[in-house]
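Some chains omitted; the rest stay in position.
Chains: A and B, in written order; residue numbering restarts at 1 for each.
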Amino acid sequence: MTLHKAFIEEIKLGGVILSRLMPGDDLFTSLKKIAKDHRIERGIIVSAIGSLKDVVFVNVRPHTGMPVKTEDMIEIEEAGPFELLSLEGNLFPSHEDGEPVIHLHAILGTSSGAVTGGHLLKATVFATVEIILGSVAGSSVYKAKSDVTKRMELLKE
Amino acid sequence: MTLHKAFIEEIKLGGVILSRLMPGDDLFTSLKKIAKDHRIERGIIVSAIGSLKDVVFVNVRPHTGMPVKTEDMIEIEEAGPFELLSLEGNLFPSHEDGEPVIHLHAILGTSSGAVTGGHLLKATVFATVEIILGSVAGSSVYKAKSDVTKRMELLKE
């Protein structure tokens, strides 16, 4: 099995869930619970707007090569709160154990008008998050650790 | 009736509207007109790309607690023009009078490569905005002023 290759598949957007998350909710835990309760094995963030606090995100250092090493990834922790300006990403099952792997990139607004963000590791809802999660039907894609990038990547057998 | 609680509901994405907005158009007025003309009571921004000018947005100050006070929200006014890099958000009817409440977060690009943005209060189309608005079917969610955050939040009775 090659763990690192391109693929293209035709999918369908199935059931769509609208949820309001509450102050203090953990974003990742909340998304996993929604997915489990509504039997969404594979899904994408269709829309998200609100505010976050206690955010941890990571970005890749300039001039990093492949495979990406741990020291090339810079982790940033910020108390916020921030406006959640954009949330992109998806949820696919781990190839190893079927557990959901959530991949999220967030963009955050600050009171100076400056914007920050990155690959999200942790976030707590501040005032609200209005989120729409769309289920992906007709897909057989998993997440597995790539031999090349050494990170969890989408895999179609 | 509790004005502040979490909810999850299964919705459907219904009719989808593609529109091109023109130079000088007010973004909020244009969205309200599209929604009214096409009888979209509840909707989400599916995609938006273009450029904006005369933008007013607001962001929350660091270390703000709950409820959010007016002085915790910093308003920024910028002439631009800016590339409209991302527009997230939705439209739900006010619980009070049924009028559409539009909640938008914008991310804006500047000629230095810096990016700014926040919770949008006002914006005018510069060259174009290519916008796709998706109607939300099967939802009974309203916008109402939360007792806790003191802002307009999504409410499901």
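Side notes on the structure shown:
As a convention for this text, contacts are C-beta pairs under 8 Å (C-beta built on N, C-alpha and C of every residue); 3 or more make two chains touch, one makes a residue touch a chain.
Quick caveat: nothing in here was measured; it's all calculated off a predicted structure.
What's in place is 2 chains of the same protein, and the file's complete complex has 3 copies in all.
Keep in mind that, in the parts below, only the chains that are shown with their structure count from here on.
Centres computed as Cα averages put chain A at a distance of 22 Å from chain B.
On the chain B side of its complex with chain A, the touching residues are 4-13, 44-46, 57, 59-64, 66, 68, 74, 76, 78, 86, 88-90, 103-107, 114-119, 136, 139, 141, 146, 148-149, 151, 153-154, 156. Residue ranges on chain A touching chain B, taken from their complex, read 13, 15-23, 25, 34, 37-38, 46-49, 51, 79-87, 107, 109-115, 126-128, 130, 132, 134.
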